[in-house]
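Only one protein chain is missing from this complex, and each of the others stays in its spot.
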Amino acid sequence: MTEHESKQVNAEENAGTTRRDFLKLAGAMVAAAGVTQFIPSAKIAARAASEEESKHQWGMLIDINRCIGCQYCTFACDAVNNLAEDMRYCVVTTETTQSGDEFFLSRPCMHCEEAPCVHVCPVGATYKRPDGIVAMNYDLCIGCRYCQIACPYEARVFNWKKPIELSPQSPTFGYPEVPNRPRGVVEKCTFCSHRIDAGLERGLMPGVDSQATPACVVACPTSARVFGDLNNPESPISEALANAKVTLRLREELSTKPRVYYIPPDPKTENPFQGS
Amino acid sequence: MKPTKSLLFIAGTLTLFAVFAALVLMSAQTVSAIAPAEAAQQDLKDCLRCHEQPATLWESSPHREHNVSCTVCHKLADSVGTHPETSKYTVESEETTCLACHGSASKENVASEMAASQHAAVGLNCVSCHEQHSQGLKVASEARTVCENCHKAEMRNMVESTHFAAGLSCVNCHMGDGKDHSMNISASTCSDCHTDLHQAREMLDAGVEVNAMANPKALVTQVPAEQTPPTAPQGGVHLPAWVYALAGVIIGGVAAWAAFGREPGSANRKNPN
Partner (left out) sequence: MQTTIHRPKLQIGKHSVDIFPYWMGLLVAGLLFGLVGAFTVLRDGLQVTGLSNRVPWGLWISIDLSSIAMGGSAFVFGVIVYLLRLKRFETIGKLAVLLGFLGYSTAGMVLLFDLGQPLRFWHPVVFWQPHSLLWEVTMCVVLYLTVLVAEMAPIVVEHPFFTDHPLYKKFPIVKKAASAAKTIAHWLHKAGPALAIIGLTLSLLHQASLGATYSVISGRGVWFNQSAPVQFVLSAMSGGTALLFFLGVIVFRVMRPGTVEDSALYDVARLSGGVTLLLTYLRLWDWAVTNYYSFDRNISLQTEALNAVAPYSLSFWIGQALLPIIAGSVLLAAKSIRSFRYLMAFAVIPIFAAILMRWNYNFSGLIATPTYAPFTPTIIVNSYAPTWVEFSVAALVISYWLLMFSLAIRYLPFKAENER
């Protein structure tokens, strides 16, 4: 609980910083537009500055063979982000292979490298952080829902109603760690960026230290989810990816380049919990 | 004064021995970590100032009954620093936290039972099922039990069974009425209830097929669980009838006018200039 409190404070501070920075950036852009009357150059300059890659690039690996469909990832996500049941960021569904075997597919936001939602947002409320996380600025969002339409993974949810006071999954699966979002904006999975940012400040390594790792990864009882820095060859995810014989990403044909990888179901692996 | 002195010496020796014996006994039971009730109360008072929610859960928990308070499981990470500014409370691994009391040294011996279970084989641990502060079950809503949360197919079959109709649940067979964490069944699991063959006869009379019992899979196929045919997709855009009627009236009106009306406007006239 101690962790949660301090994390929340850190997350808020951090959100404040990014918001200020963004407004500054937007202000600079508008000013530049006014002076030069020519937006593309200003925009390109701004993009170049923001696209300077962070040394961390976060990614996730979900081993379908280990997933038992318990939905703890969903519950933990609901609790930490304070979500109602119809607002879930992370959902687990039962899908089938070509041979008809059923398996559980757990789906967070893919945090695509070429995120369609970022490209279509008319106000830049959805943006890509230098560390690869696709984030939202809830103060900019006008609620047009174009990003929802553009997302091929149905990963975005719109606040049709007022946010709930406390998620039904709290306190069993965790406590709200981020401020509630207002009615009328679109929201999405953040890879628990509040945990990552606060953890890095405290010298923790996301993916290794549980306090700096996304809630869904920590909650997974079978360690089906692995999180970490794709740039660091010694991170858990890099090692898991190197060890995996075959990985896939969802709807790869769309060239969205998701940062969430899956280990496809192996017919030889006997999973005692697999639904029939 | 002398007899008093020797009496004091004996008494002192005895007290020391008693304290030593108590310490040895307590450490043997690995309950040395458990604080006395007053300490637990003080502990809770300090933590409660900020951490109300977990404390509420803990208040009605088995841990509360045994005075297992916050700092038994939550350890200050850095003993030099002060909480909450510089040092955080953390929970170490399961071995040092849960199994310190519920481990192989305790009479329950949950650890070895758990180790023998399929649950351990897929990597589950204590908090996979138990909520850590209340020690209750994590998923315990009316709609879904903690077992069903993962064993969905088994539960679909279970609710159709004679056992379920008789009021039995998962734990009756798999946990020896709630204690055995290996979740395994043994020969006595059945025979404890079905003590003689005549009861098997009664079961047959009740309509349970013998081969179905011999082969649980056969029972599965007989059960028409959730076999209702999926209803036709109700998708699409549903507009009320009056919208279609309105469009029909407009189109029909124009068509009727085209067929029976007269030419709009006056006869062709050239522009005045």
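Of note:
The first chain written gets the first letter, and so on, giving A and B; residue counts start at 1 in each chain.
As a working rule, a contact is a pair of C-beta atoms (placed from the backbone, for glycine too) under 8 Å apart; a residue touches a chain by one contact, two chains touch by 3 or more.
Because the structure is a prediction, the values reported are computed rather than measured.
Against the chain not displayed here, chain A makes contact via residues 26, 29-30, 33, 39-40, 43, 86, 93, 95-98, 105, 107, 116, 119-125, 140-146, 148-154, 156-162, 182-186, 248, 250-251, 254-255, 262, 264. One chain of the complex is left out; on chain B, the residues touching it are 233-239, 247, 250-251, 254-255, 257-258, 261-266, 268-273.
The rule is short, and it goes like this: only the chains that are shown with their structure count from here on.
The distance from the centre of chain A to the centre of chain B, each centre being the mean of the chain's C-alpha atoms, comes to 26 Å. On the side of chain A, the complex with chain B involves touching residues 1-3, 5-6, 66, 68-72, 75, 170-173, 175, 221-223, 271-273, 275-276. On the chain B side of its complex with chain A, the touching residues are 47, 50-51, 53-54, 57, 74, 83-84, 88-90, 118, 121-125, 127-128, 131, 133, 138-139, 149-153, 220.
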